[in-house]
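The complex is shown incomplete by one protein chain, all other protein chains being positioned as in the whole.
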Amino acid sequence: MDLNYSDEQLLLKESADRFLKERYDFDKRAKIVASDDGFDAGIWAEMADLGWLALPFSEENGGLGGGAVEISLIMEAIGRALVVEPYLASVILAGSLIEKLGTESQKAEILDGLIAGTSRPALAHAEKQTGFDLGNISATAVRTGDGYALSGGKPLVLGGAAADIFLVSAKLDGDIRLFLVPADAAGLTRKTAKLVDGSRACDLSLYNVPLPASALLDGDNTLVEIEAAYDRANAALASEAVGIMDALLDATVSYTKERVQFGKPLAAFQALQHRMAEMAVKCQEARGSALLATLSVDALRSMRIRGVSGARAKIGKVSRVVAQEAIQLHGAMGFSEEMPIGAWFRRLYAIENTFGTTADHLKRYGEIIRDPAVLSGSLLREPA
Amino acid sequence: MDLNYSDEQLLLKESADRFLKERYDFDKRAKIVASDDGFDAGIWAEMADLGWLALPFSEENGGLGGGAVEISLIMEAIGRALVVEPYLASVILAGSLIEKLGTESQKAEILDGLIAGTSRPALAHAEKQTGFDLGNISATAVRTGDGYALSGGKPLVLGGAAADIFLVSAKLDGDIRLFLVPADAAGLTRKTAKLVDGSRACDLSLYNVPLPASALLDGDNTLVEIEAAYDRANAALASEAVGIMDALLDATVSYTKERVQFGKPLAAFQALQHRMAEMAVKCQEARGSALLATLSVDALRSMRIRGVSGARAKIGKVSRVVAQEAIQLHGAMGFSEEMPIGAWFRRLYAIENTFGTTADHLKRYGEIIRDPAVLSGSLLREPA
Amino acid sequence: MDLLMTEEEVRFRDEVRAFLDTHLDESLKRAERLNPSFLADPNIGLQWQAKLNEQGWVAPSWPKQYGGTGWTLAERYIFDQECERAGEPHFRGASIKMIAPVLMRYGTDEQKAFYLPRILNGEDVWAQGYSEPGSGSDLASLKTKAMLNDDHYVVNGSKIWSTLAHHATRMFALVRTADTGKKQEGITFILIDLKSPGVTIRPIRSICGTHEFNQVFFDDVKVPVSDRIGEEGEGWDIAKYLLEFERGGAFAGGVLRAMLTRLHRLACEPLPDGRKMIDDPLFAARFIEIATDVDANDMLELAAMSKVQAGGNPGSVPSSTMKIERSRIRQSIAELAASILGPDALRWEEHRPLHELPEESEIDEGRKVASAVYFNSRSQSIFGGSNEIQLEIIAKTLLR
Partner (left out) sequence: MDLLMTEEEVRFRDEVRAFLDTHLDESLKRAERLNPSFLADPNIGLQWQAKLNEQGWVAPSWPKQYGGTGWTLAERYIFDQECERAGEPHFRGASIKMIAPVLMRYGTDEQKAFYLPRILNGEDVWAQGYSEPGSGSDLASLKTKAMLNDDHYVVNGSKIWSTLAHHATRMFALVRTADTGKKQEGITFILIDLKSPGVTIRPIRSICGTHEFNQVFFDDVKVPVSDRIGEEGEGWDIAKYLLEFERGGAFAGGVLRAMLTRLHRLACEPLPDGRKMIDDPLFAARFIEIATDVDANDMLELAAMSKVQAGGNPGSVPSSTMKIERSRIRQSIAELAASILGPDALRWEEHRPLHELPEESEIDEGRKVASAVYFNSRSQSIFGGSNEIQLEIIAKTLLR
């Protein structure tokens, strides 16, 4: 058991924070959000140069072999800077699924481009009726002479607006499987959707999209891997939320130190001091939860769910309070779009509704701890 | 619509507060609680002299014709003074049911004694399995040659320790009916139970208790009247809770004004000021709820439930917070039995578990507002 | 003590209900449903005001002599409840509720005669000019200067958070006419024509995506002395009068109940995955709790009204309690409504006003606006005397 960051990890964190502070301030971000694409190709290229896009992939696949801890550090920084580029969608969700289920040639094809910054895959799995029941999809693939034809609707594909290739799930002979579908495939329609956090997704419709046999990913265990991928993404979201919460607290402390009312800085009012202290308590708790999620993504499913859904449930609750308090303590300024407060607030709101709501995760966690062994079990695990 | 107290009502309130302040201080109460009976006959006689025991009954039955508002004023005072004598149980619950369902001779017999202070009836209705489903009882009455024989168990009869006569519900030919059962009836066993709020109830067992025909109260609508009686009692409990909440707030304000820490009174610390202000907000809200309950007890059932169960649900929640805050702001002193803080806290806890829990009332209220007409309807009512 | 309406009040209610049935068009109601903000889109608001004006009902709180309705408090309460129930656009703002009572109390006969009718007929829409970038809750620290020069003041400075200033014709403002003595003593209340040279308006977009607030800059703006209200230095008293004015006559119960009813309708519809939120026990429990909050607040409003009707004062603790609780209840309803959306919460429609978009079902439109309503609701505890200021008021009373 060791919960201290290594020197390399601390360096990564520092470099991520510095890069985004220098290259991705709130004004720059506002310009990206207001742009047609809602995406900055230059930033993406710099992320590739920094190795972020290679981070989670194994060295044999051209990656850096980073683990969940490294990802969590990047996500915290991304949260603070409010990055709208699809790091989570392309690298963590789609990229890691391709690494798990792709054939050698698929991995070579997609991951190389992803790592180089030239390709941005996106996972198109959930459908209108899916909710939190990941197996509930109705897109279908039928076999054709030389491959497959794929039909279905995939709303709100995260990272979909900037994607060049989609990882689309569909039922093939009744089993859920994943297919690689280029964004320019015949029969595919993509409509950009603006999101509440300033990022862009897309609504995807597929109608008899012809695909070669090589489009199919490996795996009878596709659904299991999709769930695991969502859990990695959820752990990453937990860390992103922690980054945002800390940023909200920092901003609130700074603002109240500067803002003078009734002859003294707001921060000199004890009632506000205690409220900021309560925000700090919630930030700490969220940090504990996110760390548990991070260190659980590779554990057995029940432990993984306990860590990941527990964190999403807990952080959903406390992050909302922290964001609301940050607005309140900023007063009218917090209510305007001129400060990042509102943007952090909206991103946390988006996180609460991504890959399961806070309520969904609470239920999922609750089902896992019905087992008294899980409920009463230590967080420490026996070595494998 | 008029929500101002009349001069008579204000006088009643003042006299109730004065009487209890003079004759029922915390030390006196502690002695009563520690006594064998847990009951002070002198106080009860004084209540009779003051007319409290006659208050809710009609003039034709020897009462004062007071309404729910007058009762609410007495109950607030009782809450503040932490009166353990069974005013609610004997006068409001049992007494009013006898007035509703008693035959002329039963009314004459019981109410005269109750008003004079010589008789204390108690309602024995709920059983172990009853929960919040008032119709779920299993005590039975069977006809005998010249009357009835009654059997069943009635746990936790409020006011039962000091009662001389019980109003016992039982199924007669499948219908719920009420019977007058003297405390010394053959086959009746009474066991005193000490309660968390310092008062005494009893556990009652009845085994083939022989009763004359004259023991039966009127009424095919017995269950309906029992529910209405419980609602009157619940409205009274809401007012009692409001009295306690105000007392807790007052005590906390006084204590923090006197207690000096770090060179100034606790009340000078803004963080504590805001917490007391939040307590005051809750006291106000509770007062609004209790008033609505009070003014709803004679309305149609749906409006009555909206008022009464709404108040119990709302007050349950806010009173608990106020009590917890009062203890916290008193620090260790609030945690000792030497101040009334803990006794108020415990009485509020008892109220939350009397005649339905906070959760029970929330559910009951919820069922009533499923009807959009109730949900969206004004609190103002059309004249009959 | 009772909650019964008189026969006359019942008749009044029915009359109001009949008027609303006839005159409040579906298009106005839709626009209001799609409005995430506190006040209606001005075009909608003015449309509705014109209809009320024909009926003589624009200003329920005004005495009859000024063109108001002269209603009792109870009638105003009933009117408010019925309007909210019907879903009217909210447009009784700074013009009717703030500058008008000031004019009636402190204005000259000329000022009253000129300005009050223009409010009723919609010729003038007023913006508030209290807050400044450097002075929020600490209003008295304001810095915008008015220098007397002959028969006019020359105003320099800036006001912020001025609601709908970009649609308003005029602004009432607190300005500094003296720097000596207590800072409250140098404050004067003036009326500024927003079409005057030297006025610049900068929009401020809120986190709900709407432009309702503005910063207004004054660069040597001339204001005739005849547009001063009261005497020089009397501005602080006037501002305090206004803060006190609404006590016992401001009702929020109607809008809270209407929001709750709309949320109920939303929650009774099946979601994309077939479930209905109202069947979800956690959702239902929260919903029910809020309903008990609405009842309690409503009862406090009625009690305050009853006190005022009888010549009393509702008191500062109940008044501040209501201000705090109204904001919290509104926020709770909005937050709970947004919790229904699921993944759709991610979608964001930028166009404002939303009612200009093609029509969809009432439920779909309700889902479309829910996030923005939630975001907007956060302002409830900030503006018009923040909850912190209310807690200060309560604490002061407790510790007196």
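As written, the chains take the letters A, B and C, and residue 1 is the first residue of each chain.
Just so we're on the same page, a residue touches a chain if its C-beta (ideal position, glycine included) is under 8 Å from a C-beta of that chain, and two chains touch if they have at least 3 such contacts.
Fair warning: this is a prediction, and the values are worked out from it, not measured in the lab.
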Exercise. Of the chains that are displayed, which are in contact with the missing one across the whole complex?
Worked result: A, B, C
For this session: Please pick, from A:L97, A:A170 or A:L362, the residue that touches the omitted chain in the full complex.
Result: A:L362
Seminar exercise, completed: Of B:G65, B:G135, B:P212 or B:G331, the residue that touches the missing chain is B:G331
Exercise. If you put the missing chain back, which residues of subunit B would it touch?
Worked result: 126, 128-131, 133, 136, 155-156, 193-197, 201, 259-263, 271-272, 324, 327-328, 331-332, 334-338, 341-342, 345-346, 349-350, 352-354, 357, 359
Exercise. Where does subunit A touch the missing chain, residue by residue?
Worked result: 1-6, 9, 69, 249, 253, 257, 267, 270, 273-274, 276-278, 280-281, 284-289, 291-292, 295-296, 306-307, 310-311, 313-314, 317, 362-363, 365-366, 369, 372, 375-376, 378-384
Exercise. Which subunit C residues would touch the chain omitted from the figure, given the whole complex?
Worked result: 281-282, 285
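Quick note on the criterion: only the chains that are shown with their structure count from here on.
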For this session: Can you check how far apart subunit A and subunit C are, centre to centre, with Cα atoms defining each centre and the answer in Å?
Result: 39
Problem set entry | Contacts with 2+ other chains: residues of subunit A | 271
Problem set entry | Residue numbers of subunit C (touch at least two other chains) | 388, 391
